[in-house]
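First the structure, in the form of structure tokens, and then the observations on it.
For this view, one protein chain was removed and the others were kept in their places.
The chains carry the letters A and B, assigned in the order they are written, with residues numbered from 1 in each.
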Amino acid sequence: MTAPLLSVENLEVTFKIRGGLLRPTRKLKAVNGVSFHIAPGETLAVVGESGSGKSTVARAVMRLVAPSAGRIDLDGDDITAMQGEALRRIRPKLQMVFQDPYSSLDPSMIIADVVGEPLTVHGAATGAERDRRVQDLLEQVGLGRYHMNRYPHEFSGGQRQRIAIARAIALSPKLLVLDEAVSALDVSTQNQILNLLEDLRRELGIAYLFISHDLGVVEHIADRVAVTYLGRIVEEGPTERIFAKPAHPYTEALLSAVPVPNPRIQRSRKRIVLPGDVPSPLAPPSGCPFHTRCPHVMNVCRGEMPSHEPVAGGGSVACYLGRQ
Amino acid sequence: MSAPLLEVEDLAVEFLTDHGWVRVVDGVSFSVGAGETLGLVGESGSGKTVTSLSVMQLIPRPPGRIAGGSIRFEGRELLGLPEHELEALRGEAIAMVFQESMTSLNPAFTIGDQIGEVVRRHRGVSRREARVRALEVLELVQIPDPEARIDAYPHEFSGGMRQRAAIAMALACDPKLLIADEPTTALDVTVQAQVLDLLRSLQQRLGMGILFVTHNLGVVADLCDRVTVMYAGRIVETANVFDLFEGPQHPYTEGLLQAMPQLGERGKRLAAIPGTPPMPWQMPDGCRFHPRCPYAEAACAQQDVMLTELGEGRSARCRRVHELDLKGAE
Partner (left out) sequence: MSEPNAAALDQLGASVSARRRFLRRFLRQRPALYALGFLVLLALGAVFAPWVAPHDPLAQNLDRVLEAPSFDHFFGTDELGRDVASRTLFAARISLLAAFQAVVIALLIGVPPGLVAGLFGGQTDNLIMRITDALMSFPPLILAVAIIAVLGPSLTNAMIAVGILLSPTFLRLMRGTAMAVAQETYVEAARSIGCSQSWIITRHILPNVVSPLFVQISVFAGVAMLAEAGLSFLGLGAQPPDSSWGAMVGRGFRYISHSPSLIVFPGLAIAVTVLAFYVLGDGLRDSLGREVRREQ
């Protein structure tokens, strides 16, 4: 196996929730001991529902929030505690596309400046050279030079996400973090963007850290999948294995909860409807975080968080089921 | 079939924008029968939400206005009804559930008070009777430990519980018609599955008609009896849910079905409808879908296309409906 491009070990991110007059300040552990690797050119999808901490993982990898424990290595550099100029210097390798294409582009800037900003900031190109590069980038994402002098609000959601992608690939990053990058889009435009990402990966060899709640999309785009629940990875493995033979009861329930767009199949298939809601990350359950909703819960589950053990077919699972 | 519960005919809704009065819903007709679930499907900007809000005349005026058509509930015309009569209907015979339940629940009052308030307003019962009813509907929507939860405030509920509370409030007066506008879109999939199951079982027990507005074809496949597909302010196709998924009669429906990223389809290039939906002030001539349609011919850009009746309650707005053989869901 080649050396990983990104390696995350035992990552923890803690937020302080400011208390009010009568409420004490509380600590929220949004990410709790998460580890994963991404090889060059590989796509890892991190899936989960709200409160799973998947977006915080993305922002920690981007060093937009500070990890409270653990270690993040990118391309041989430990970036866990990097600051200022050093952090700025590794930024070109590591770029991000945000969920909401309406708020992630500065409304006061024209597209040429939005897409050209990374080039300017890192001194990669200026003047006519920069404009030429911007034009190439826009063409690469399916837009044209006539878009350069327009403002973000003049574009549809899908077009804006293309602009955000053009900006993110301007410095030829090795890793692109996509935080729910297609979930704000309509189905018809969503697929255009997914195909574009597929093309870019083939042409440029970029690795993706793909954060999503949409399993249909994930199955399509990911090489490997990590399933998160309440700040922890409960199962991880090759996409085919995860979807065909989920090893964790949560993964199984998650897959069965996604409605299949075919009424005959959807109405006849067996579904697992989990009771209750995801517990609050402010007061996570002891032991396995899923035990409060798990159909197979055992006594041991309430004690300690199970360790990750390998699964036949690849990957690993953190579940006591079928052990001992 | 008996007379439908809700009949919408030739509805037209306009909004005042920077481009003047713009028609965002144009000639929309559909009906919902008692005990039936009609899915109203479309992408953002298709006019599906404006249509659903128009039924109860809840579109903000200004800038909106209902420019024409007819909306009949149990045979009674709702358009032009005085405001106090509409208010008597809202939450009584016709109830609504929205995507973001937080907006329909008042943060300053307990869940029980809010449900009770609806009951008292429409039924004129005592405070105590209203509370009993609130407890009943909270049980009905399977909120655990309703006796304790009835005195909780909305912010003490999780997203899924709030949506249940909003549904409970909608059901408080035994509505005959429930209008649900993307009620599961903001929820996690595991919670969405719960809410869909709940709606299905409630409908079986209470026999109400549901107008279910959504962009999610998976949810439609799960819950709806019939489906109406909207594109750019117009209906492009209406059919029984099984027929629609198996043999769509409009290229846009086909495009939507093919575009669904389906579980078990790895690595294949995704089908995508090229381009973007038109802005309401720049509707293309002829068929509104023709600039994005893979089957478009020169004539599609010229003449307006009418809905073609195909029998058994099916209809589609396509010139080439009889020539095309479109692919359904796999």
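FYI, a contact is a pair of C-beta atoms (placed from the backbone, for glycine too) under 8 Å apart; a residue touches a chain by one contact, two chains touch by 3 or more.
Predicted, not measured: the structure shown is a model, and the values here were computed from it.
Participant: Could you tell me which of A:121, A:282 or A:298 touches the chain that is not displayed?
Facilitator: A:121
Participant: I need the residue numbers on chain A that touch the omitted chain, in ascending order.
Facilitator: Missing-chain contacts on chain A: residues 62, 64, 87-89, 91-92, 95-96, 98, 100, 102-109, 117-118, 121-122, 142-144, 146-147, 149-151, 153-154, 156, 159, 164, 167-168, 171, 192, 195.
The criterion applied here is as follows: only the chains that are shown with their structure count from here on.
Participant: On a C-alpha centroid basis, what's the spacing between chain A and chain B, in Å?
Facilitator: 31
Participant: What does chain B use to touch chain A in their complex?
Facilitator: Residues of chain B touching chain A: 43-44, 144, 158-161, 188-194, 196-197, 215-222, 241-242, 245, 255-257, 259-274, 276-277, 329-330.
Participant: With touch defined as at the start, can you tell me which chain A residues reach chain B in the complex?
Facilitator: Against chain B, the touching part of chain A is residues 49-50, 156-159, 186-192, 194-195, 198, 213-217, 219-220, 239-240, 243, 253-267, 271, 273-278, 280.
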